[in-house]
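Shown next, in structure tokens, is the structure this report addresses.
The complex is shown incomplete by one protein chain, all other protein chains being positioned as in the whole.
Right, chain A next:
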């Protein structure tokens, strides 16, 4: 009986020792994790923010340039009758883009706005007849090229 009690106590001590070592290790880990989490998150955020905003920025630039060509330079679209409509659509596209949040938003409105901008862009480009040629294409890595250097 006494013998049994002794081993149980030993086991308890051992478990305590284990968790003590774990706790000490954890303390160091948390410190380093906090640091690397900040950086890792930052890198990830940069990439994601860049990717998504590049598309929106592209639409913005397209709208800006077409407006310049049509309004400032007085160029007439293939069908003159729709000139005004195109200008209107582009202006409203730019208004939508100006609402695009500059900070990370984790809500449904953000996705809705993104969809609205995309479909508005489609309306604009199809009015101009460039819907297929002026699609936004994601930037592609030309790693194959770099590898040969």
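Following the convention adopted for this analysis, a contact is a pair of C-beta atoms (placed from the backbone, for glycine too) under 8 Å apart; a residue touches a chain by one contact, two chains touch by 3 or more; residues count from 1.
Basically, contacts and distances are computed from a predicted model.
Hidden chain, UniProt protein name from the list "Eukaryotic mitochondrial regulator protein-domain-containing protein", "DNA replication complex GINS protein PSF1", "Protein YAE1" or "Proteasome subunit beta": "Protein YAE1". The set of chain A residues touching the chain not shown comprises 17-19, 21-66, 68-69, 73-75, 100, 102-104, 130, 133-134, 137, 139-142.
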